[in-house]
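Note that one protein chain of the assembly has been removed; the remaining protein chains are unaltered in position.
Letters are used for the chains, namely A, B, C, D and E, taken in the order the chains are written, and counting of residues starts over at 1 for each.
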Amino acid sequence: MWRYSENPIIERYATPTSNSIFNSAVVPFKDGYAGVFRCDNKAVQMNIHAGFSKNGIDWDINPEPIFMQAGNTEMIQSDYKYDPRVTFIEDRYWVTWCNGYHGPTIGIAYTFDFIEFFQCENAFLPFNRNGVLFPKKINGKYAMLSRPSDNGHTPFGDIYISYSPDMKFWGEHRCVMKVAPFMDSAWQCTKIGAGPVPILTNEGWLLFYHGVINTCNGFRYSVGAAILEENQPDVVKYRTQPYLLAPAEQYELTGDVPNVVFPCAALHSLEEDKLALYYGAADTVTALAFGQISEIINFIKQNSL
Amino acid sequence: MWRYSENPIIERYATPTSNSIFNSAVVPFKDGYAGVFRCDNKAVQMNIHAGFSKNGIDWDINPEPIFMQAGNTEMIQSDYKYDPRVTFIEDRYWVTWCNGYHGPTIGIAYTFDFIEFFQCENAFLPFNRNGVLFPKKINGKYAMLSRPSDNGHTPFGDIYISYSPDMKFWGEHRCVMKVAPFMDSAWQCTKIGAGPVPILTNEGWLLFYHGVINTCNGFRYSVGAAILEENQPDVVKYRTQPYLLAPAEQYELTGDVPNVVFPCAALHSLEEDKLALYYGAADTVTALAFGQISEIINFIKQNSL
Amino acid sequence: MWRYSENPIIERYATPTSNSIFNSAVVPFKDGYAGVFRCDNKAVQMNIHAGFSKNGIDWDINPEPIFMQAGNTEMIQSDYKYDPRVTFIEDRYWVTWCNGYHGPTIGIAYTFDFIEFFQCENAFLPFNRNGVLFPKKINGKYAMLSRPSDNGHTPFGDIYISYSPDMKFWGEHRCVMKVAPFMDSAWQCTKIGAGPVPILTNEGWLLFYHGVINTCNGFRYSVGAAILEENQPDVVKYRTQPYLLAPAEQYELTGDVPNVVFPCAALHSLEEDKLALYYGAADTVTALAFGQISEIINFIKQNSL
Amino acid sequence: MWRYSENPIIERYATPTSNSIFNSAVVPFKDGYAGVFRCDNKAVQMNIHAGFSKNGIDWDINPEPIFMQAGNTEMIQSDYKYDPRVTFIEDRYWVTWCNGYHGPTIGIAYTFDFIEFFQCENAFLPFNRNGVLFPKKINGKYAMLSRPSDNGHTPFGDIYISYSPDMKFWGEHRCVMKVAPFMDSAWQCTKIGAGPVPILTNEGWLLFYHGVINTCNGFRYSVGAAILEENQPDVVKYRTQPYLLAPAEQYELTGDVPNVVFPCAALHSLEEDKLALYYGAADTVTALAFGQISEIINFIKQNSL
Amino acid sequence: MWRYSENPIIERYATPTSNSIFNSAVVPFKDGYAGVFRCDNKAVQMNIHAGFSKNGIDWDINPEPIFMQAGNTEMIQSDYKYDPRVTFIEDRYWVTWCNGYHGPTIGIAYTFDFIEFFQCENAFLPFNRNGVLFPKKINGKYAMLSRPSDNGHTPFGDIYISYSPDMKFWGEHRCVMKVAPFMDSAWQCTKIGAGPVPILTNEGWLLFYHGVINTCNGFRYSVGAAILEENQPDVVKYRTQPYLLAPAEQYELTGDVPNVVFPCAALHSLEEDKLALYYGAADTVTALAFGQISEIINFIKQNSL
Partner (left out) sequence: MWRYSENPIIERYATPTSNSIFNSAVVPFKDGYAGVFRCDNKAVQMNIHAGFSKNGIDWDINPEPIFMQAGNTEMIQSDYKYDPRVTFIEDRYWVTWCNGYHGPTIGIAYTFDFIEFFQCENAFLPFNRNGVLFPKKINGKYAMLSRPSDNGHTPFGDIYISYSPDMKFWGEHRCVMKVAPFMDSAWQCTKIGAGPVPILTNEGWLLFYHGVINTCNGFRYSVGAAILEENQPDVVKYRTQPYLLAPAEQYELTGDVPNVVFPCAALHSLEEDKLALYYGAADTVTALAFGQISEIINFIKQNSL
């Protein structure tokens, strides 16, 4: 994978009130792209904003946060919203994010147009982060990855999967991937969490994820990838021992939280064998990296834990 | 409330392999009583054992832990089991407990006879403790209280409710009760968790719960009670500002974990206006306290936070 | 020193609402004694109560906390009150205690009769505990010992002195005594704090104080004593290397906070060469120890750090 | 507000022995400016140095620390000195700083000429930081803001006010401003502390202050402002929900303590409606930001918590 | 194993200056027994004292600590001494203990008569505890078990072995036993350390050891045992999953450190198939338990991890 030469593509002060714009979700929409963006404002309140782009690089982000209407239930309390993911299933776009309900848990909403959004029941009890839907039902049920957490700067974190018949009640929870032993792969030894919506390939689900190491000067977030079994995605077929991308550029090394690359979305074309990974850098700006899907898959298979 | 004069009713070494027997669940069964008991063995492994009694005081506890068969799913991993609760709903006895599945979460099983047990899907993702079912469906759904936790000696804890149409998928999570401010009621300022299965009274659901304060020499667990709205049990009508029972006897002040009284079951008769509360003492032995239901309810209403 | 054979003299449930009665201050008053008592109620709210006794052992404690009127300022916020000390200066009894004003600090009040109390300005900014007045002015100014703290179970603590011309503005802060090195006197190596009001003797001020060691199972509080220079009490003439009294009886070893003996008052007669030390045991009950003043002073001088 | 284009104005190695020069106080003096500068030397000992400037930008800083003579008392121990503020009251310049006296507390000195300095009694007991005098007496008394702290990297901190008739004895302590709830204004949710000497405006006292958030990679210090009631400055009329200035430039993002902007002085002219804010960047260098006072006040009023 | 009915055999105040007497080492000596006792004095300074007994139960302990002369080197600094073990090898008694040399490490001394003691080089760098010699050379070298530690209440701890040709230089360090997984044997999941000098049996070396669990109210110390390979004692043949002895009596549950049983010596007769285990209780007193060696070995083999 290689970084876009014009990184970062979205600056921290790109909207009038923003302190930082990062960890954001992007999907193809109409003849261009739509996205849901994490914008912390200058009070450092976390919220999600809709945006549109013709080319996926130059974005028009709404300076107002998304206004939610009631979806499949009464309106759910939401003290804050951050780290969105977006995917299209059947007839609509589903947004998941970290929702503040007496602590972080997984919020769910749907939209047809990125203008009106309908908020549904939270998937889980607190405390949880990094809820990521699969882009289609599996064995007839919606499937969601998530990372059970606690109520602070969680120093642990593994990836689980849960299923739902109706996007309201969730169960059949299974552990998918745990942190790696320090000696095997230290960049992912403290916590891991799903990144972009998984991509279905011939090998199975391609899942980018972030891994964290706790250095003596704080957490460092890198990017790895795994291949999950298509019909039983709690089975990990392969998983990168080395990272794919780690903080090395100045906009990744410095910012509100130094040493963070955090992927949340991936535009891709299996036909053209290419992929554009959107990631937050230093919890401050949004950046882009490119790669060939086949090459990434080969790398995962040849460098698997 | 007053303590039974012959406390503790179950000693720590009451079975050949036990290190401690406490935090145990008791229900009327046939012409006597049945129970599910937390017995830590001398390797300090935590498991649950079935037992029977004619009078509710003298117990015959199986020295072998409960053997689980698959219930509504494949067999779920269970690294350990502790702090059971039992209730009868419709046609069978449901047992919930803290189940070790990559950390503590809520295990569920059913039995018809306290001999054969059928283990079902865990209700939630880790990390969770103190899962307690209501003894009947509410608005057509099973309802469960629980306390989201982390993976250690959780220093926080509030009570939530979740619903399920089928004992498999859970949702509609709502916060029920949070810890009290230190200055209002310090004994319950660190964490709280549901105790016995709630009892339906004229005033609503009578819920005994434990509350914890963090002294400079560790956690201290006391017992309080609340009244929840019958049809919307996330609404707390009353809740005790003073505790009902706190560690004061030698078998509560000393043991494996000093200064713990932890209620897990309550036999009761609304007609006779009486109640027997089973509680673990010092994480070591099982004890009993008695009370008049009407008096307890009055106390809650007159001493509500 | 030796313990009173009938210890504890005040039980934890001695008033209808009390959870514990300890760390309490006693003075001669009229033909008997008056006192200000720390009573935590069953909500574990901390407050101070007045009490009277004929013999200093059997106490009549007001079940209602002390009601404060405005003293030398508007009424000061007081979220909680604990650990009182009392002394007579010139024309009235002064009470100091740990006062909850955005955290613990030193509250001050005066009374003439232990019925009406007048609350004055707090002596210091938070965070502070164990404020103890000298029983007479020194060099024309009121003098107070205290222990700067933080907002939790403070893991550090030394004794300072401050002066005031008027019981309102305080300054000339000096360090008096610091914790002892672990290797010299481990029982007082974590924190120390003044106990009863100092007693003027021929050798100088006799100060009982508590010292704390942090064992692997929590804090342990013991009692030592020091002699301070009469006219310059920030000069420590002698200070006990061994403790005078440490937790050893069951009512000191078990209770809400195991392993605490905490002195707050001392009745004494220099003429009769005797002293009665009131101390809280296990943060639960009030106990009494006796000693000969001359013997104690000799012990301090012969066993000085 | 906007940054000076030539920032930083004082480099870390600007004196022969300095490791860093930051958090420094500047006032108009004669036909130019004088200042008291925090210079950590290459042993990383913290001390304060006097300096002079014609234009407020190019500074001549004494490589020797300020030598103190006894002021209103005997010489006070001073293990270290840092984070000075300076203001003129009546007939002299008063300097306050964080003074090492068995831990950090507030040191006070006065000077007439920035050559001879006279050290007075410390205002408070340890532990305290960010002591800032008002530039005139309020209701006949000196008034000082401060932030009670503990003895390490204090993870809490609110702003209090205290009064003194004589710069020696202090009392009438009142809480002025507390940290903001995380969800309302996260940049100031961990601790806050007064910055430059308050500026009297038509709206009241204009107070710049720093606010801190604890990210998973450490503390981040930003700048906000408040308006306090002129004659009762413990009343906060307005207070910025968004920050005014936060770390974003390379010299603020990297250095001895990354992600710090810390204001300690403000030159201003109400007539010309302008203000120059001196701030430490990354605990390493000194920088400058400019603003219009009227615009800042409007911003505070329109963006108040 | 069963406890001696007259426990504790040595009270905390058994010598004039002692605060506690526990964790002590006993060997047959002449027609009776000699021992080295940990006596903390009333300043809570830790030291070791010699003692003699006719029957192993009634002890005459020297109120003065052991005076050391230089052994195989210059006199080594010793800030404190605690937790001794004693064994006879070839021609003399060797004492090992936790020696304060810039932190805890393993001190070594020898004596012929328990009157004169000769202190040798510390075996290891700090930080270490629980150094226990084998009672004969193994493959021509002295062999010592120890538990690398840190400088506080170490929250980890495994048992290692090291060898020495000369009691001065040590090497060939090997890991012997690590803590058990929480789910397999929680009582020994936090730290373990060798107890008495190993006993050579037909099965190999019988090693009693302590294991620690960290409950929410602190550490709890229990006793287990293992069998090590005779000629390669870093090979563990068997090791108890259940504990042999855990705190359950009042003198074990309460004291300076509640919930501690800590074995340091074992008198034994293989011929008579019996064993007397000396252990410290609650870091306060010394107690005794008895057992049959054959039964203990069978238990270990049948209940091995």
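For the reader, a short list of remarks on this structure follows.
As a convention for this text, a contact is a pair of C-beta atoms (placed from the backbone, for glycine too) under 8 Å apart; a residue touches a chain by one contact, two chains touch by 3 or more.
For clarity, every value in this text was computed on a predicted model and none was experimentally measured.
Counted over the whole complex, the shown chains touched by the missing one are A, D, E.
Considering A:Gly71, A:Gly131 or A:Gly218, the position touching the chain not shown turns out to be A:Gly218 (whole complex).
When the omitted chain is restored, the residue from E:Lys137, E:His173 or E:Lys237 that touches it is E:His173.
Interface note for the absent chain: among E:Pro126, E:Pro198, E:Gly218 or E:Gly280, the touching residue is E:Pro126.
Taking the complete complex into account, A:Pro258 is the one of A:Gly171, A:Pro233 or A:Pro258 that touches the chain left out.
Listed here are the chain A residues that touch the chain not shown: 183-187, 213-218, 220, 241-243, 246-248, 250, 253-254, 258-259. Residues 12, 17, 19, 41-46, 79-80, 100, 153, 217-219, 254-259, 283 are the ones on chain D that touch the missing chain.
Residues of chain E that touch the chain left out of the display are 73, 101-103, 105, 121-128, 146, 148, 150-151, 156, 158, 160, 162-165, 168-173, 175, 178.
The rule is simple: only the chains that are shown with their structure count from here on.
Following the contact convention of this document, no chain is adjacent to both chain A and chain D. Note on connectivity: the fewest steps through touching chains from chain B to chain D is 2. Counting C-beta pairs in contact across A-B and across C-E gives the higher total for A-B. If each chain is reduced to the centroid of its CA atoms, chain A and chain B end up 38 Å from each other.
One finds 41 Å separating the Cα centroids of chain C and chain E. Counting partner chains per residue, chain E shows two or more touched chains at residues 217-218, 254, 258-259.
Taken as a contact graph, with one node per protein chain and an edge wherever two chains touch, the assembly fits none of the named shapes, being neither a line, a ring, a star nor a complete graph.
Of all possible chain pairings, those that touch are A-B, A-D, B-C, B-E, C-D, C-E.
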